[in-house]
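Handing you a structure now.
What you see is the complex with one protein chain gone and the rest in place.
And then chain A:
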Amino acid sequence: MEEIKIGVYVCWCGTNIAKMVDVDQVVDQIKFLPDVAVARNYKYMCSDPGQDMIIRDIKQHHLNRVVVAACSPRIHELTFRKALAKAGLNPMMFQMANIREQVAWVHTDREKATKKAVSLVHAAINRVKWHESLDKRTIEVNPATLVIGGGVAGMSAALEIANAGKQVYLVEKSKKLGGYAAQLDLTFPHFYSARQLIKPMIRHVEDHKNIRIFKPMQINQIFGYMGNFQSTLQLANGDETKLKFGNIIVATGLQPFDPSEITSYNYGKLPDVVTSLEFEKMLAKGRIETCEGKEPKNVAIIHCVGSRNANYHEYCSRTCCMTALKFANQIRSALPESNIFDLYADMRSFGKGCEELYTQTSRKNVIFLRFDQQNGLPEIRSTNGEEAVSMLIEFTEQFSKEQVEVPADLVILMVAMESHADAKDISHIAGISMCGNSFFIEKHPKLDPVATTSDGVFIVGTCQAPKDIPDSISQAKAAAARVLATIHVGTIEVDVITATVNEDICCGCQTCVSVCPYKAISFNKEKGVSEVNEILCKGCGTCGSTCPTGAIRSRHFTDQQILSQIQGLLSPDNKFEKM
């Protein structure tokens, strides 16, 4: 084995570190440690001269390990790894000690801070001795894509990819494409007919030579990993078909909230209390009427049914306010003499053209009344035929603080968007996490709202969060772009930090299989041992720490590496000498 030669570099980070840590002391303390060949400090290690210093030293002193004590590895680990690669060293032969965020920024005692910095650097030196050269690998991407869900988001994504000349398998659970958007009458804020928007889209999808539609069809299992997924579908005629695809776009959509949960609204008991979706169907049929087939004189619209309420869903369903305003407009055109009451909690008509929709609606003799969900929901009760009007809605109006009752012949409940009942199954099948309210979790809420933590699996439309048609389509097309990018590159780099199984020691207990959050470990029955799919593995280390026999080794996080690091951290040699 070659002799270990470590270069240690302590960064001042301007005054960020140097102010609280005596960098000279740190260098003096660690330069005599075994295997340390070079130890220096410098104002900005991340700068070009700083990196050049490392590269020069590697070449001059034949260093084969490098430690940089500076900021968080999240910021500059990659910078220094690249510097190592430039000097011809394997980039994994590097360790960072964070003496800025973990020391300089959080301490006020310079002496103790310096001692802590010494300990951290010592730990890094101990660890880096055990580092191994690891090389990146690439895999090929299957150019076909599976889209789950044939709603407006799924179809948009499918069309985008198919138009780029790539194969798409579109799986729809129901008999028809179009999803909930196809059930709407008009759309806000421009009053385009939903059917006229969706129908051509469905036709394009159905006629597209690159799209193969499976409906009604449910996906039961997906195997594989990014670039090489596969699934078997049971066709109606009893046949099976095996699909292979490189990426998955999940567009399983929403389901409407069932308002019968809210007792004060008496949905299901009073026949003229309808949900927004039922009202859409009524509008699509072309006649607004009560259960008796009469034109209603008084129509009330209630917002936030199941939304923004801790008892049901805390989130805002985002589209109901605009839909309610759209309803008010449609009712006004159909029944010019009717009284329209809009009972809202907050008017959230945001977005392009939507504030204008509110202004426009407010000029159409609509009576806007505000209720407060915290002070009790409005109560709908029947007049039992004792009055000309069939129902009364009672609540405390928030601006006037008056206890009021609103006459109504028809009540429309603006029901919340819920994640689909299938979401849980889909999350298991596609390996996506769900948040508390059962919507799928994106990889990063700000920076990556399309991808998921499972590579090659994307979420679009209302399965991710409540959203309107343009937002669903935007997300769908973004996902399509991401998929096309991976297909275009054709190969994927696989992370080097993964787990491996020592088949000689593995006892086949399968504990690792059950704990792996990425479904990366499977059990090989023939050999009686666990096997890690290194493409799916994220190197989280859960299996390694669970394995009772020590058969699983997490690369770059081996027991040896971690224990040496701890030894370095706790070494009695770490001390601060007053100058």
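Operating definition for what follows: a residue touches a chain if its C-beta (ideal position, glycine included) is under 8 Å from a C-beta of that chain, and two chains touch if they have at least 3 such contacts; residues count from 1.
Keep in mind that, in the parts below, contacts and distances are computed from a predicted model.
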Undepicted complex member, UniProt protein name, chosen from "Quinol oxidase subunit 4", "4Fe-4S dicluster domain-containing protein", "Carbohydrate ABC transporter membrane protein 1, CUT1 family" or "Simple sugar transport system permease protein": "4Fe-4S dicluster domain-containing protein"
Sole residue of A:163, A:183, A:362 or A:571 that reaches the chain not shown, by the stated touch rule: A:362
Residue of A:35, A:258, A:278 or A:397 touching the missing chain in the full complex: A:397
Residues of chain A in contact with the chain not shown: 298, 339, 341, 347, 359, 362-363, 365-369, 392, 394, 397, 399-400, 402-407
